[in-house]
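Missing here: one protein chain of the complex. Every other protein chain is in place.
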Amino acid sequence: MIIMKTDATPEQIDQVVKEVKKYGLRVDISRGQYKTIIGLIGDERKIPFAHLAALPGVQEAFGIEIRYKLISREYSKYYEEVIGRKIIKVGNVEIGGDEPVIIAGPCAVESKEQLFRIAEEVKKAGAHILRGGIFKPRSSVYSFQGLGGEGWEEAVGASRWLQKAGEMFEMPVVTEIRGEAQIDLVAEYADILQIGARNMYNQDLLTKVAQKKKPILFKRHFGASVEEFLSFAEYIAAEGNKDIILCERGIIPIGKGKDYTRYTLDLAAVPAIQKETYLPVIVDPSHATGRRDLIFSMSCAAIAAGANGLMVEAHYNPSEALIDGQQMITPDELKDVIYTCRRINKLVGERKAEATSDEKS
Amino acid sequence: MIIMKTDATPEQIDQVVKEVKKYGLRVDISRGQYKTIIGLIGDERKIPFAHLAALPGVQEAFGIEIRYKLISREYSKYYEEVIGRKIIKVGNVEIGGDEPVIIAGPCAVESKEQLFRIAEEVKKAGAHILRGGIFKPRSSVYSFQGLGGEGWEEAVGASRWLQKAGEMFEMPVVTEIRGEAQIDLVAEYADILQIGARNMYNQDLLTKVAQKKKPILFKRHFGASVEEFLSFAEYIAAEGNKDIILCERGIIPIGKGKDYTRYTLDLAAVPAIQKETYLPVIVDPSHATGRRDLIFSMSCAAIAAGANGLMVEAHYNPSEALIDGQQMITPDELKDVIYTCRRINKLVGERKAEATSDEKS
Amino acid sequence: MIIMKTDATPEQIDQVVKEVKKYGLRVDISRGQYKTIIGLIGDERKIPFAHLAALPGVQEAFGIEIRYKLISREYSKYYEEVIGRKIIKVGNVEIGGDEPVIIAGPCAVESKEQLFRIAEEVKKAGAHILRGGIFKPRSSVYSFQGLGGEGWEEAVGASRWLQKAGEMFEMPVVTEIRGEAQIDLVAEYADILQIGARNMYNQDLLTKVAQKKKPILFKRHFGASVEEFLSFAEYIAAEGNKDIILCERGIIPIGKGKDYTRYTLDLAAVPAIQKETYLPVIVDPSHATGRRDLIFSMSCAAIAAGANGLMVEAHYNPSEALIDGQQMITPDELKDVIYTCRRINKLVGERKAEATSDEKS
Partner (left out) sequence: MIIMKTDATPEQIDQVVKEVKKYGLRVDISRGQYKTIIGLIGDERKIPFAHLAALPGVQEAFGIEIRYKLISREYSKYYEEVIGRKIIKVGNVEIGGDEPVIIAGPCAVESKEQLFRIAEEVKKAGAHILRGGIFKPRSSVYSFQGLGGEGWEEAVGASRWLQKAGEMFEMPVVTEIRGEAQIDLVAEYADILQIGARNMYNQDLLTKVAQKKKPILFKRHFGASVEEFLSFAEYIAAEGNKDIILCERGIIPIGKGKDYTRYTLDLAAVPAIQKETYLPVIVDPSHATGRRDLIFSMSCAAIAAGANGLMVEAHYNPSEALIDGQQMITPDELKDVIYTCRRINKLVGERKAEATSDEKS
């Protein structure tokens, strides 16, 4: 980290940046009114800090041993203004603000009719953002892989429907990018780019998706610790993209015998992560539990734990869905969830109010 | 399971019971106004059901493949009155009723003064039941093991303080029985007998503690599935003691790297268990998170998930406690927790109201 | 699965294939001298088996519910010749044959000198295949990511060195493909393409790498069950590439407290997998234990468990390596490992001899 002097000139800043790049590292610049901070991205062991400290305009230069510095509260304390929480604005929706944001929609886009009908109904129920999978990650090559698995034309078609449905019902849309070849297509049509749990460790995908400069919904892998989750989120931030929505969606259950829930929803991770980073954290109770009859309870619990929002699978007729029917709720049930969650959020909200300085993007 | 005819006589019931005992099994009898159900406890493969079905007064006799039948909703459907929820009354406190029950107190009883001061303060904060460890299970023989570890006299003394503190501040008291030799002592002084997580699989202890016929607070082992947890609770019920308070306290965290919480609090287990059994389920956020700064959030989340109560470690000065100081909250913080949890409970309460027929004990 | 009649003509087979493709599925054809089997790849629910069964030349047509059929022993029983074990030939090296194959080399290629010296020394020690990472998957953006992380030129250079070192010391070479953009480069220079543990769930990468038609070294994810591991291997087989070397490299450790090994090496998975599939299974004790002082023991154990080979990190001076120094052994130690492992393999070899019909490729 390099802290520039208050009177450092733009030229001096440029010189430092150039010097850093010589060693193969990149920079993350935080410019305040008075104070500019240059963060180093890459292997800091290569940097001769004493040399950098001696450059004109530099006040201090030192290494920082932290695996996720760009997204951490700790690191932001060096900034001119500490970041209390980061509010990500997408269209008219604020993620990370006072109200919990509700992302809802079908597991997979199956047809235009299905998508538009669900979009209309979840909008009425109170959802803010529309979800719908086009490229579905599946554990078996013999399962339905989303319309994206049927062919490129189908993928493009489904992407257009999603965009249209978002426009018609005034909701930003989010869908998953499962592989590098899908980045351009999805980034063209979607407002928020999702990286699924199975790809959390996929640093090449993270890096390339981050470069699209659109907000990213980033899911925790089911075998990952919080430390790993944040360390990989840092790959996104390292590309200069800090519009990251972290999503807890359940970890591998332990214990012998049958699983009563598909995954173990790690709700304590929500406040634990929020104490580490200023990024918003949402919860996906649908994939975590795999049980429609637990969605209400776990949605309420997530908001009570301080989550900034929910991602819920919804369908007018869950039993006819091609994937995940057993975990989707109806729009009517969604309405219930939203109503109660908003009231719970208000009750626990005073605590969140402690966070002071916001950063909108 | 043997379903007796409506007009079966007491003698006929006795004869069936005698017959079952011949095969080395025990019985669990549910007597309704019209209908008597005889449950079989033990290895059912030994029972000739056809023979039993032919006895006078017997309507039906058949085996049931369920690992935790006596405590299950499923099984209670055969009863004359299905059990909606079981409310356990201890003194004036109802566990499993409309209000969440709050169990609070120090991790370990350290002195009379410490205990009485905490008892007074948690009572004022709104707690209903007083906790305090005398025999502490510890991972190292080199750690403080509670006053019970200092000698028998100290154990008796601490038990008396606990009883007295409960009387003075009008709270039933709960403390852990860690080994068989402690059963008589603890059962004499405590109102609720706790079986700790490390002893969940200890069927001999479960059986012997159950025979004391006092309510049991039964904690899930950190490596146990919900199925195992309920299967071992059945060992208690099999002794004719169904006053069991189930307690989720966190499971082993997975993932590489440092743990941000001591255990993973499995909150989805709360509604999942409640759908299996009519027994009350409470949550211990103190041991689960091991972090004082997460107790508020996870208490709120637990109640929002539908928990019937909380077990929280509290101390007027956490930093001077001999054990677990980093996870205890102050009575003032406890008051906050209780206040918000009650309001959340009310919000989500309509759902619980669906459960219809209660059984008090 | 469609079983053709003994006298089915090529035209009839073509017609069936065309018919299947109409429904959006692909086929896997096993042609024996007398019997042709057409396997279906994709969502079988779309297929009208009754209709297919009625086509000329078809003897039987039915669906098979198995998540990894193309690589399974079970499925190969339908073939004219059951596959006992699959021997993958790369240059002069046989993987899956009577002798355990030894893959050795540095964790990461760091320089031409380092690579050539290690190549020479591991060859002398008895290694068959040379490994060396160019694109290193890392948990932190602040760590050395391999020469591939320094720039494209460096990546090409390192790939050439690897190829050259393999040629000079007569060993096929293997290196990891971490992202889709690296496929062409690596496939040009390496003999075996590695898909790392973190990418096990990355179906898009699997599919694209498989299409290169080169042998694939496929590592189990540290959070994956054996069932998932094989289900994702099926994604490779579904592209017509069955030259898959499965590699166990340790799963997430469970239990509280510090880890004595980096991961838990799941050696029972080796024979368990071999009973499911005819593919060779090797073990990587270096990443699994993360401890140089355990490599000898766990290599011996792996071969005793029936593994078809080992992948071991070796370096002439482990302490100066940029990555993983604490888990690399010296060429001398490697020689010891190979010597003892060969003798153990012979002892346990009679059992393996039971496997009868081989398939070379």
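Residue numbering begins at 1 within each chain, and the chains themselves are lettered A, B and C in the order written.
The definition used in the following text is that a contact is a pair of C-beta atoms (placed from the backbone, for glycine too) under 8 Å apart; a residue touches a chain by one contact, two chains touch by 3 or more.
A quick note: this is a predicted structure, and the numbers were derived from the prediction, not measured.
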(request) Identify the residue among B:Gly42, B:Gly157, B:Gly240 or B:Gly257 that touches the chain left out of the display. (result) B:Gly42
(request) Kindly state which of the options C:Cys300, C:Ala314 or C:Leu334 is in contact with the chain not pictured. (result) C:Cys300
(message) If I consider the whole complex, including the chain that's not displayed, which of C:Gly39, C:Gly223 or C:Pro280 touches that chain?
(response) C:Gly223
(request) Among B:Arg198, B:Lys214, B:Lys256 or B:Arg342, single out the residue that touches the unshown chain. (result) B:Arg198
(request) Looking beyond the chains shown, say which of B:Trp161, B:Tyr189, B:Tyr235 or B:Tyr260 touches the absent one. (result) B:Tyr235
(request) State which residues belonging to subunit B touch the missing partner chain. (result) 24, 41-44, 67, 137-144, 150, 178-182, 198-199, 201-205, 208, 221-224, 228, 231-232, 234-235, 238, 252, 254
(request) Could you list which residues of subunit A touch the chain missing from the display? (result) 139, 222-223, 252, 254-257
(request) Could you list which residues of subunit C touch the chain missing from the display? (result) 223-228, 251-261, 264-273, 275-276, 288-289, 291, 293-294, 296-298, 300-306, 340, 343-344, 347-348, 351
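Criterion: only the chains that are shown with their structure count from here on.
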(request) Average the C-alpha coordinates of each chain, average all protein C-alpha coordinates together, and give the chain whose average is closest to the overall one. (result) A
(request) Compare the CA centroid of subunit B with every other chain's and tell me the farthest one. (result) C
(message) Can you identify which chains form the pair with the largest number of contacting C-beta pairs?
(response) A-B
(request) Mind checking the centre-to-centre distance between subunit B and subunit C? Centres are C-alpha means, answer in whole Å. (result) 49
(request) Report the inter-chain centroid distance for subunit A and subunit C in whole angstrom, where each centroid is the mean of the CA atoms. (result) 33
(message) For subunit B, give me the residues that contact two or more of the other chains.
(response) 223, 252, 254-257
